[in-house]
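Note that one protein chain of the assembly has been removed; the remaining protein chains are unaltered in position.
Chains: A, B, C and D, in written order; residue numbering restarts at 1 for each.
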Amino acid sequence: MERRQPPQTEEGWYVLHDFRSIDWDAWRDAPERRRERAIEEGMEYLTSCEHVDDADEGESATFAVLGHKADLLVLHLRPTLADIDTLERRFEHTALAEFTERTDSYLSVTEVSGYMSQDYFEEGETADTGIANYIESRLKPELPDSDFLCFYPMDKRRGPDHNWYELPFDERADYLSNHGEIGKDYAGRVTQIIAGSIGFDDFEWGITLFGDDPTDVKELLYEMRFDPSSSRFAEFGQFFSARRMDPTDLDAYLAG
Amino acid sequence: MERRQPPQTEEGWYVLHDFRSIDWDAWRDAPERRRERAIEEGMEYLTSCEHVDDADEGESATFAVLGHKADLLVLHLRPTLADIDTLERRFEHTALAEFTERTDSYLSVTEVSGYMSQDYFEEGETADTGIANYIESRLKPELPDSDFLCFYPMDKRRGPDHNWYELPFDERADYLSNHGEIGKDYAGRVTQIIAGSIGFDDFEWGITLFGDDPTDVKELLYEMRFDPSSSRFAEFGQFFSARRMDPTDLDAYLAG
Amino acid sequence: MERRQPPQTEEGWYVLHDFRSIDWDAWRDAPERRRERAIEEGMEYLTSCEHVDDADEGESATFAVLGHKADLLVLHLRPTLADIDTLERRFEHTALAEFTERTDSYLSVTEVSGYMSQDYFEEGETADTGIANYIESRLKPELPDSDFLCFYPMDKRRGPDHNWYELPFDERADYLSNHGEIGKDYAGRVTQIIAGSIGFDDFEWGITLFGDDPTDVKELLYEMRFDPSSSRFAEFGQFFSARRMDPTDLDAYLAG
Amino acid sequence: MERRQPPQTEEGWYVLHDFRSIDWDAWRDAPERRRERAIEEGMEYLTSCEHVDDADEGESATFAVLGHKADLLVLHLRPTLADIDTLERRFEHTALAEFTERTDSYLSVTEVSGYMSQDYFEEGETADTGIANYIESRLKPELPDSDFLCFYPMDKRRGPDHNWYELPFDERADYLSNHGEIGKDYAGRVTQIIAGSIGFDDFEWGITLFGDDPTDVKELLYEMRFDPSSSRFAEFGQFFSARRMDPTDLDAYLAG
Partner (left out) sequence: MERRQPPQTEEGWYVLHDFRSIDWDAWRDAPERRRERAIEEGMEYLTSCEHVDDADEGESATFAVLGHKADLLVLHLRPTLADIDTLERRFEHTALAEFTERTDSYLSVTEVSGYMSQDYFEEGETADTGIANYIESRLKPELPDSDFLCFYPMDKRRGPDHNWYELPFDERADYLSNHGEIGKDYAGRVTQIIAGSIGFDDFEWGITLFGDDPTDVKELLYEMRFDPSSSRFAEFGQFFSARRMDPTDLDAYLAG
């Protein structure tokens, strides 16, 4: 068999989903002074990340995770892996870190592929401004203020019957174009960040969805599950649900 | 292939299954005074949850879990994720939390789908009262007083041979209608709460069954396993077995 | 496809396999007095369980587990889940529990199915005494004194090629009848307890085999693996090997 | 389908692979006196095992495990499970055990099957001495002094397409006979112990290979992977690599 044509891709910011659980036992036992310092340094760290004090550009946001998988999610987007590495380690040097443990993480990089924007990749910089702006918005996305976040990693299937990587390019492009149509019905209600992670982490992509109403996200994903690009080709990892949190609410969060 | 028609869905209360294990070593070692405070604050928390003091509506109940997976299950149903988030964290601020660890959890939302109630979804609010009441009872279910609870998450298969998400709508509706017939034979003996979790947690649904006689639940599920909607399309996660527990029996529970 | 006919089943005693590991570090460090109390209370608990002091009927037995999965297995059979729940928690209140951790468990209920005893299920109580006694012995089994125990949970396959739950009733009955023939060759050497766990734990059945010579158990299971009901339809979980232990030998066991 | 004919088997010594990791933090912190005692008691235990002081016959050997899965492997072969059980627990009562944790284990029994030695099984004790000696050497193997050990558990596949347990006896015998040919090319360089574990542990067999040059073991296994009995029918568990260690080198080992 011939090797299938891969899509061209362009990468933007590196993305780290940094999941932490609170050691509530330690928190309850800690003297007031240590708690105050933890809150203060935690707020400083999170606020500084959200202000992107550490780099020329990027985005960060804080979330409260539902369920036992984690308590906090700090989401970082930055131009270099060095930026990401530094942010991850800086957390460990705050007094808040004493009360947290890393329970999970996901490393990826924002990605635009030639399936969607064949013209852009062919014409390069001279492509029209509308497309260029669109692509810029996907490579360097502004995080929405939505209340709800859903994150999951995913692969495309390489099974004997359905093998994404053995489909002709045009067929894949069609699948993804149809798939993209679903998202348009949710415009204004659900926003997504698609980041590639081949060579970076255990799955091929990390998908982050944002919406004010969690059931909009649920309905979008349910509808997508009936789309052949998902029903035949998607393999999902764990799903994480979280609520946006202002760093200044850290004390309220920790106070219960 | 064409994208299959997804069912319409309506969502009700968010559901958290919050599984905790008791740290029996810490419990045995604790001085009487700390134990008493743990029981007192634990009872207060659980009772307050069951009274729904924290929200306008919802339900909560407490269960003793069999086996090593957990010891306690606190089940919460509430109108918003914020409610759920607050309840989960409030537990951590009770003196009882010192003696527990979160071992598992499941996040979902009660769901009614257009497979069962096509008319309702087509006619909306003007549907007849019987159906409306039925749907209300599934979206905002009253927890039964049954002694036994069984919880498990599940997916519908997306394999190359049997792929639920590539079946025509009517075929899926038939499967589910036949499937539902089995449950009717157990009316009055087994009650269920069906909650969707696509985009919320690792499986697509979380099923909670209630019954006074555990063997009724076993026989219902065994019978269902021979139904094509299960035999061909169901993928199950872990199963949890638990017994209903009155919050005021917490001291007896912890005393052995 | 039509729904296949499920077998009728009758359930007897609930079964808990309660696996514990010894915290040998804590044991070595403990002062003599605490060790003695742990042995004393452990013996009392185990002996009392084996005497079924807590219920009108049932069986319990103690085993030393080989390998790293666990050190002790306490096997309980009782008429109600409440009995099982109480026994599980009572262990935690012995001084022995300080030196153990729950590493695994399995919850099931003894089961007889209509595959084997169609007549019994059709004629009910009026069936002949031989069959009734046989069924009674499977629902309320007497634990043999054998030296060796093997426990494993199992499922019947629901794959696209071989799907147990889509076979006609008679075909399943034939498979199981032939399967049962193998066991008869081992009569007097290997005894089994079959317990159903659909809705109770992660697999569909829990199988416990007893024999004085472990190689009899191995040969029986090897032979069964060539039987179509296993070769095509069985999915196995973990296997546990253990040796029967008299509660009064607990001190010798812990002394090495 | 007819039940396929199982091979006759004969079992010899029980085998325990007892994997332990060193708690290096505790080791570094321990006062000299405790370290000395740990080394002394560890050496005594290991030497005594290797001398088979505890039983009439058997073999034991000590290995240093590469990588994070474990640090020590103590391999025991003994005539009874009681012997194995005692050795496993005796380790816990040495001062060395304070610095180790059980991370894994595997229980099996040396096995000769009728595939290879049909004559032996048919003629029993009267078989010719050559075969009898050969079988004795596999049931009660002498551990070679080789530097390198490789251990892995394995199953034979029971898939819908390739199902070992549904092949006719002669076909299986042919597969295994051809498979065995490969090993002969490595005679003098690689030695193996084949032990059955159906009913004893999570896989069907445990394979232990010995050789002075690790690449001989690698090349043998690579070559075997192209043999149909492996390419079609083998399912492997984890692989462990270890180096033979004299018990008297325990102090050098622990000193780094």
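In the analysis below, contacts are C-beta pairs under 8 Å (C-beta built on N, C-alpha and C of every residue); 3 or more make two chains touch, one makes a residue touch a chain.
Values in this document were obtained by computation on a predicted structure and should not be read as measured data.
Q: Which shown chains does the chain we cannot see touch?
A: The omitted chain makes contact with A, D across the full complex.
Q: Which of these, D:Gln5, D:Ser137 or D:Gln238, touches the one chain of the complex that we don't see?
A: Considering the complete complex, D:Gln238 is the one touching the chain left out.
Q: Among A:Asp25, A:Glu40 or A:Glu88, which residue is in contact with the omitted chain in the full complex?
A: A:Glu88
Q: Looking at D:Arg37, D:Arg90 or D:His162, which residue reaches the missing chain?
A: Per the contact definition at the top, the residue touching the missing chain is D:His162.
Q: Just checking the interface: what residues of chain A touch the absent partner chain?
A: Those residues of chain A that touch the unshown chain are 1-6, 9, 11, 14, 16, 18-19, 81-82, 84-86, 88-90, 92-93, 97-98, 102-107, 109, 158, 160, 163, 165-166, 196-202, 204.
Q: Given the full complex, what residues of chain D touch the hidden partner chain?
A: Touching the missing chain: residues 22, 24-25, 27-28, 64, 66-69, 148, 150, 159-162, 178, 209, 214-215, 217-223, 225-228, 230-232, 234, 238-239, 241, 243, 253, 255-256.
As a convention for this text, only the chains that are shown with their structure count from here on.
Q: Looking at chain B with chain C, do both copies bring the same residues to the contact (over half shared) or different ones?
A: different
Q: Roughly how far is chain B from chain C, going centre to centre by Cα mean, in whole Å?
A: So the centroids are 28 Å from each other.
Q: Going through chain C residue by residue, note those that touch at least 2 other chains and give them in order.
A: Those would be 160.
Q: Between which chains is there touch?
A: Taking the chains two at a time, the touching pairs are A-B, B-C, C-D.
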